[in-house]
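The structure under discussion is supplied below as structure tokens; questions concerning it will follow.
One chain of protein is taken out of this complex; the other chains stay put.
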Amino acid sequence: MTDAPILNVTDLSVRFPIRGPFGRSLGQIKALDGVSFTLADGEILGLVGESGCGKSTLGKTLMGIQAPTHGSILFEGTEIAGRTPREARALRRRLQYAYQDPGASLDPRWKIGRSLEEPLIIHTDLPRKERLGKVREILTSVGLPAGHTDLFPHEISGGQQRRVGLARILMLNPEVVILDEPTAGLDVSVQATVLRLFRDLRETFDLTYIFISHDLSVVRLMCHRVAVMYLGRIVEIGPVEDLMENPKHPYTQSLLAAIPRINGPRVTENFWLKGEPANAANLPVGCRFQGRCPHVKPICRETDPEDRAIGDSRVACHFAGEVFPPVPVAKKEQIS
Amino acid sequence: MNDVLLSVQNLSLGFRGDGGFAHILDGANMTMRRGEIMGLVGESGCGKTTLASAILGVLPRTALQVRGGSINFDGTDMLVDTNAAEQESVRGRRVTFIPQDPFTSLNPVFTIGQQIEELMKWKSPRRAPGASRLPPIIALYPRARRKIDREKVMEMLNLVQLPSPDQLLKKYPHEVSGGQRQRLMIAMALLPEPDLIIADEPTTALDVTIQAQILGLLRNLATDRGVAVMLTTHDLGSAYEICDRITVMYAGQDVETAPVGEFFNRPTHPYTAKLLDSLPDGGGGMIGIPGELPSFYAPPPGCRFQTRCDRMTEACKTRPPSANAGPNHLVRCFHPLYPTTAPAEKESLA
Partner (left out) sequence: MSALKRILSDRAATIGGAIILGLVVVAILAPWIAPYPGDVTAFHLTERLQPPSADHWFGTDRMGADIFSRLLFGARITISIAVIAVGVSVLIGVPIGLLAGYYGGFTGGALMRTSDVFLAVPQIVLAIAIAQTLGPSVENVILALSITYWPFWARLVYAETNALKKQTFVEAAQALGASDLRVMVLHILPNTASAIIVRTSIGMGATILTAAALGFLGLGAPPPTPEWGRTISEAREFLPEAWWYAAAPGLAIFLVVMGFNLLGDGLRDILDPKLRRGSQ
């Protein structure tokens, strides 16, 4: 393991033009607006945010499914921004993407064995016998019987489909796996099993994860570092414990304040964040959080904050480290 | 006591399907008092949505087979076919509904104002219940009532903190966000001045900060008006936030009912305990529950959790009766995690 980051993203931007009738340009949606971060070999980086924050777009841009408008992605030292998975094929082997529903990533008309062989057919010259051997090997490592190769996706359960989808990604021994909302919509007990699976796979295959999720409690459990996104930008990034205990950006503070804490005071009694995120097609001048921030000052309406380093974290706020969540005005009785 | 608003007793029903008869609900019990906020909690397949739909009376009648039990809302039987007229007067007036998906809950071709007006025309508390004398399409909306209704609507829209209510009424559903739509659904659920609101996973599709706003709003408005709320959810955190009591269901059976503090601190049924252990913040962290849901076509006799329970014995092949595990705390298990006293005499709360 080297010290150089395995992934180095600088100033990545993705803009979607909005077109009116006759193709007139009406504006643009800044899905990603200058995103920068690094990923160390072997770590699990969480990417959190609410809908519209750009985390899914970021995942797809890293993967090459979405072309960036601007910026650089250095994967193991090589530039891959804007290159389709086919172009950067040799490199892309090592960077894979797991859909929220990995079962949906399987062609419904292909047998599972064939779907699993496909990555090997595309990227390697292995003869059939060896390919089949590898398929069996990987199926076992995700906890599925080797006989599943003859089944179709609709003949196995949703949970097993998920494992097959993951197995397919692992066929090429990737280095980095982007997990896009892997636990969204799952029951709590199933979620626990899935997370354990990810942990086990990481150990077996020595993987690095980018863990995209909207669920902070899951992120806290799984990740080493977390990046919080809001309207296309990383507003805070740092070690997970530090971020969860001492959030420095007001948005992060609101996000943490919104999470129910069982056996703690009820958060909905005094939840202070009002309103909704600004329109992504019409971001205000200055800080994108100004409309909802309880600490907003004139400078926030003029200049978009630069990243400020505070300890091991980076925060995009003019007053990073100086602002704290509002104290609840009236404390109602707690549940004992 | 006449404090009891809703009483579901021993409800068993299911649907005829390709694979036979699916026993979706098996002897489900639930009681709600006036003004309380009850959480109906369970994972997918537990039957909570089916139970909610049964209370509302919106299960598909052709495929539905009721095998036993009753649903009684404040004296009105909500289950039998013969009681349609009374059920009609309860549904949408005294019992209202907040659906799960804010994106498909409104008709996309009518403005919000038109839809609220339609609601008030038929379900306003100032209108006598029952079918109209004229056919619905030409039924009249008396001006005097319309005026009062409109005032109430504006008042409610302000209460749910929707910005610019006048302009909002002119908009189409796709022009407002998911959070705003849910606030609208809350408003529409409160306008008929109901006794009970059934909210089916109302914040599952919403972001966590919006969820916090919506849950807080729902709780405040309901308690201010003394409206009971039945909230179905698979998110225990949301249940903790606003519920007074929680009922857990597993595979169509109710297994435990407890006040919220008891529920999270003394889970007595093995399933409840395992569920709490699976939570990311709850002690266990990443312990799942081994095994799978039993098939609804051939469920095990008695307690349906037996196939995944490590405390299971032969006794579990009969359905355990309700036993007291604490104040207002009922559990159905022969091997509870904490000692219980003799089974309750009736299947409802005293």
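Just so it is clear, A and B label the chains in written order, and each chain counts residues from 1 on its own.
Note that contacts are C-beta pairs under 8 Å (C-beta built on N, C-alpha and C of every residue); 3 or more make two chains touch, one makes a residue touch a chain.
What you see is a predicted model; the values in this text were computed from it and never measured.
Kindly name the visible chains that come into contact with the excluded chain.
Over the full assembly, the chain not pictured touches A.
Using the definition of touch stated at the top, determine which of A:Ala4, A:Ala67 or A:Ile122 touches the missing chain.
A:Ile122
In the full complex, which of A:Lys30, A:Lys55 or A:Arg93 touches the chain missing from this view?
Selected residue, touching the omitted chain: A:Arg93.
Name, in rising order, the residues on chain A that touch the hidden chain in the full complex.
With respect to the unshown chain, the touching residues of chain A are 63-65, 84-86, 89, 92-93, 96-97, 99, 101, 104-109, 118-119, 122-123, 152, 154, 168.
The working rule: only the chains that are shown with their structure count from here on.
How many angstrom lie between the centres of chain A and chain B, each centre taken as the mean Cα position?
33
Over in the complex, which chain B residues touch chain A? Could you list them?
Where chain B meets chain A, its residues are 43-44, 177, 179-180, 207-213, 215-216, 219, 234, 236-238, 240-242, 260-261, 264-265, 274-275, 278-282, 284-289, 292.
Which of the residues in chain A come into contact with chain B in the complex?
50-51, 157, 187-193, 195-196, 199, 214-218, 220-221, 254-255, 257-263, 266-269, 271, 273-274, 276, 335-336
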